[in-house]
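This is the structure I want to talk about, given as structure tokens.
Left out: one protein chain. Kept in place: all the others.
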Amino acid sequence: MTHDLLEVRDLRLAFRIDKQRSVEALKGISFSVPRDATVALVGESGSGKSVSSLAVMGLLPADTTLVGAGSSIRFDGRELLGLPLGERRALCGKDIAMIFQEPMSSLNPVFTVGFQIGEVLRLHMGMSRREARARTLALLDEVGMPDPAAKIDAYPSQMSGGQQQRVMIAMAIACEPKLLIADEPTTALDVTIQKQIMALIAALQKKRRMAVLFITHDLGLVAEIADRVIVMRQGEVREEGAAARVLSQPADAYTRALLHCRPPLDARPLRLPVIDDVLAGRRAPGAAAQRVRGYAADDEPLLVVNNLAKSFYVREGLFGKREFQAVKDVSFTLPRGKTLGVVGESGSGKTTVGLTLLRLHRASGGSALFEGRDLVAMSAREYQPYKRRIQIIFQNPYASLNPRFTVGQILLEPMRIHRIGANDAERVAHARYLLGRVGLPESAFGRYPHEFSGGQRQRIAIARCLTMKPEILVCDESVSALDVSVQAQVLNLLQDLQDEYRMSYLFISHDLSVVKYIADRVMVMHHGSVVETADSDELYRNPQHPYTRSLLAAIPRPPHS
Amino acid sequence: MNQHAAFTVPAGLWTLAWRRLRADRVAMLALAVVGLFLLSVLLAGAGLVAADWEDEVAVNYAPPGFVGPDPALAALARPALPAPPNAFDPLAGELAVLQGELARRGGGVQAPKAATLPFGADKWGHDVLKKTIKGGQTSIVVGLVAALVAVALGTLFGAVSGFYGGVVDDVFTWFYSVFTSIPSILMILTVAAVLQARGVATIVLILGLTGWTGPYRLIRAEYIKHKAREYVMAADAIGASNWRKMFIHIFPNVSHVALVQMSILVVGFIKAEVILSFLGFGVPVGVVSWGSMLNEAQNELILGKWWQLAAAAGAMALLVTAFSLLADALRDALDPKLK
Partner (left out) sequence: MLPYILRRLWQMLPTMAGVVVLLFVLFNWVGGDPSYLLAGKMADARAIANIRAQLGLDQPWTVQLWIFVKQILSFDFGNAWSTGEPVSHILSSRLGPSLTVLVPLTLLETVIGIALALAIAFVRGSLTDRLVMVACTVGMSVSILVYIIAFQYGLAYKLGLFPVQGWGEHFTENLLRYAALPILIGLAVSIAPTLRLFRSFVLDEVNQDYVRTARAKGLSERRIVWVHVLRNAAIPIITHVMSNLPALLIGAFLLERFFGIPGIGREIILAVERSDFPVIKAITVYVAAATMVFNLLADLMYQAVDPRVQLA
């Protein structure tokens, strides 16, 4: 009987926190990776997908990792657990190779790219320095690195994220491995670069006939490249099978939930289904009805922005300064009760627009008219009363709440500053009400932010904004750092609040599916300028500008449900 | 993802830190030792203990009790015999009158001098144990107060400098560069040379006014880092004033750094005071500190009298070790790796 290349059977893993306690990471998982195939390992944070791959490579810290008896990891018929360290090392880099999520920190910053790739060749293949250099050049060419002869002596810090990841891939395939493990290799990259790297991995897999274990949280990516799909949740395997079957007819409720919680590109239900709904077999309320979006002719404009510009200055030379134009000439209108989506890749200036509107950056030019007054030209004192009317929710839920404040203090602070409510008792009551409104228990009032998950922290941030009843809410990549299931909850909440309070949203994101779902109008930015603006349905159906077209083409096709 | 119902008491930074510290046995031991020393400082300061360290209660260079009395000094242990009468003494008459006065007032009879003491005696017969305790009071108080001054100044300057940036930062940074261009020892010696007045207050001022640079640099870096954090931007967005942001929002996130700095400085300043007093630039004559004891011990060693060196060095080593271990444990316990 021919074995599959990698066979994991009943793998149990726990991490020791201190002398008495340990936390279970894997509860007895089993899966296989056949030769010459791409297997996708899909799961949200905490599912154990990365831990499994690290266990295969033997990269987990030995002193705090407890492997359960009866666990087995067989590679090419050979048992890996319990293998002596020297033999393990002989396998790693040669027969099994791994690439990681953050290429910048995964490469050694003080050695050239050529040195790092050559190291693997000299160690495992016994090549001489000259042979290794020649082979490295060939590898760099194979992974699509522009100008390999120059790049081979460059340092990682001198390259872009996409190029760094290509270096990692070159390093991994240098010794012709039988299995390549890719742990979220494109998550940190822009959508267009992501597409290129995915294509590269697929091409290499076909050419070299190696097995690829591709780990990701994004089911959309999976549909394009995987032959088999394994879905994990909280340390267990929920489903395993051929990709086409799993994605079109999922047997497990969780897989179904994952597929449905993503905002679909071709429909716009009133509410997104949430994992709990799907697991319980409920239909989400309002799932069938569709919401129509777009700017109407009679919308009253709440905010009119004209020619907004923001430049940063970098010191150069002896006394000089160099200008970096983050935002060049941005104009848009935002009516009451509607959402304007701002999309772009990193460096497009979209976040700077939001921060400038809130005067967290000083605008270099242009105007932002709100009720006839220009917000960016006012003095700080004049602006103070406007602060409660325009608010922001940041991207990183772990950084936007003061770790030393209790949730109650976080909610009371803006009320105290703006003197909302007659006394503290009223404020506390209002805070508790808002906690309930965003779906958090009242006991959250006395707890600290670190006791909550990412999605819950975003709700606290939303509640904080609500204390001031703002009219405009800037959502700066507010759901980008959240798991898909949690994303759906927060998006539903934002929509409910917009319906109830008639707030206007400026929704900034790089995620095109989410923006299409939530925005009435979409503005596409590239290198600080607005490239195209249109009603969201129109934009996605009929993009005009070439950049918009390439962005839309790069969206991983979601599986059809 | 899941709601943590594990904590029944809301656990802020200090509660969590205390729990971690309590679990560390070495740290608890160090805390106990430091507590004992602080207690002795309080008692000595209040005069309840070692207030009579200047009494010459023992034979010169009396050895410690566990070594046994020195037979060569036995003669000194006996009370001094009155001098035999001398017919040629021109002052005999006046002396007789004085002695009569003395006898009437009840003094004049010398108590027998002890042959050994728990930790021996120094050149003049002072009790080394009492000197160590009293000396500890001086050295520790200098260390604590100077550290407090240095950290207070450094934190204030660092907060203002890091938060406001711009010209304010430039001015403070210039100030900082000027002070740090001169190595601290040199700075201390120079100021000591210039200030002719000696005293405990002088040393505290010198150490405090030269030691603020360390905390300044760290606190400034912390403020710069936190200012860019999103929770401060959020505070800005909700309308908090600069003062509010600096001291109500940011400071609680930075106070643990100040605390650790203080514990490090206390150790450094105790060691510095000892060296200064040893060289004669520290405490004035008549005040005892571990440094002055080491000064005397240097010459005593040649004569084979080692107990004053052992007492001062040992007490200092014990305190500094305990404090250092405590400072390390504190830093680990306060490590806010809260996600």
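Note that the chains are named A and B in the order they appear, and that numbering of residues resets to 1 at the start of each chain.
Keep in mind that, in the parts below, contacts are C-beta pairs under 8 Å (C-beta built on N, C-alpha and C of every residue); 3 or more make two chains touch, one makes a residue touch a chain.
This one's a predicted model, so the numbers in the text were calculated from it and none came from an experiment.
The residue from B:23, B:185 or B:228 that touches the chain not shown here is B:185. For the options A:98, A:275 or A:539, the residue in contact with the chain missing from this view is A:98. Note on the undisplayed chain: of the listed residues A:55, A:120, A:139 or A:552, the one touching it is A:120. By the touch definition given at the top, subunit B reaches the unshown chain through residues 26, 174-175, 177-178, 180-186, 189-196, 267, 271, 274-275, 278-281, 294, 297-298, 301-302, 309, 313, 316-321, 324-325, 328. Think of the hidden chain as still there; on subunit A it touches residues 57, 59, 63, 89-94, 97-98, 100, 102, 105-111, 119-120, 123-124, 155, 157-158, 168, 171, 314-319.
The criterion applied here is as follows: only the chains that are shown with their structure count from here on.
Chain contact summary for the complex, subunit B toward subunit A: residues 1-4, 7, 10-13, 23, 229-231, 233-240, 244, 249, 252-253, 336, 338-339.
Those residues of subunit A that touch subunit B in the shared complex are 18, 44-46, 355, 358, 360, 384, 387-388, 391-392, 394-396, 398-406, 413-414, 417-418, 441, 446-453, 455-456, 461, 464, 468, 483, 486.
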